[in-house]
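A single protein chain has been removed from this complex, and every other one stays in its place.
So, subunit A:
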Amino acid sequence: MKQIITENIPTAPSKHVAPQADHADGTRTVMRYVADLRAWLFLAMLILGFEVWSRFSFGGTFVLNPFNLQSIAIFAVAPLLLAMGQTFVIIAGGIDLSAGFVMGLAAVVAAHVINWANPIMPMPMAVLTGTIAAVMLAGVPGMVNGLLVSRLKVPPFIGTLGMFGVARGVAFLLAGGTTVPVNNSFFAGLGNGRILSVPYIVILAAIFVLLMHYVLSYTRFGQHNYAIGASAQAARRAGININSHLLRLYILSGFCAGLAGVLYAARFSAGAAQAGEPLLLDCVAAVVIGGASLFGGSGTILGTVAGAFVIAVIQYGLVFTNVAPFWQFISVGVVIIISVLIDQTQRRMSGGRISE
């Protein structure tokens, strides 16, 4: 007892005491790297596979063909934008099932508003008005989702499933059950034009992805998002306002879906309620393949980018190699399952750890 009381307060890192080294064994570290980079590994293998296939069957290149690259990038834009919001939501331990139909809703709203604005303002102004209206309106279902999940403690799966139905119905009602054509050449130019053979919408999506990467990895909002996904209790005790975070989170997801809807409408010069219907599962898949865990707490924007490209390469590659389209579903499904298995293995290995 005595010697403890007289012990000096250590001032600097005192090396004389045997350090309690933090440690991790090698295999686990390797497994973690594989898990973190799995989307990029999939992507590399797929590109390599299609390249070989293409050379043998057609004697031509797959990946070095600029037209193919452009098509893949355009394929990836809409699911990637939806997946941006979904990445945030899934890292926080939630899910947003309404994203697909909110995108459709936004596409219809953008089409209507641009048509309404065309006669009374210059074309670019009409496009801007339509874009702002559609993105803002897409924030409304996001806000309702956020209120349901944060204030009323509705499980995200159920709350956003309800909004899935509401957004779908409203979108079809607004569209009158059909597609809404837009007559605005500036809008069509935005959706189909390119600079140095890079499509505008791909550039816009890339800028948006960088912005989301910044928000997730370099701001308090992103940091709190990870903390809430790992332990809401820890975040609450640290003084983070979880309710307001969740609200902003689902509004962000709504905005992402809104932007995806506007770019869809630009590309096809039409708004369609069913625009995002097949993209909901694609965007969740992109996030999961990209390394996020559906249990929350992990995932990155760059991983999701890789995940979205994995799906786009599978879809476009199978079209390119002239395989029956149904194989797309099977391949994407298999990739999702493998991806989740890798995540589970990594999780088990780190969870089963006991102190020395």
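One rule holds in what follows: contacts are C-beta pairs under 8 Å (C-beta built on N, C-alpha and C of every residue); 3 or more make two chains touch, one makes a residue touch a chain; residues count from 1.
Methods note: contacts and distances are computed from a predicted model.
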*Assign the chain not included in the display its UniProt protein name, restricting the answer to "Lipoprotein", "Simple sugar transport system ATP-binding protein", "Sulfur carrier protein" or "Dehydrogenase".*
"Simple sugar transport system ATP-binding protein"
*From the list A:Asn65, A:Gln233 or A:Thr345, which touches the chain that is not on show?*
A:Gln233
*Provide the residue numbers of subunit A that touch the chain removed from this figure.*
4-5, 7-10, 12-15, 17, 19-22, 24, 214, 218-220, 223-224, 226-227, 229-231, 233-235, 237-240, 297-298, 350, 353-356
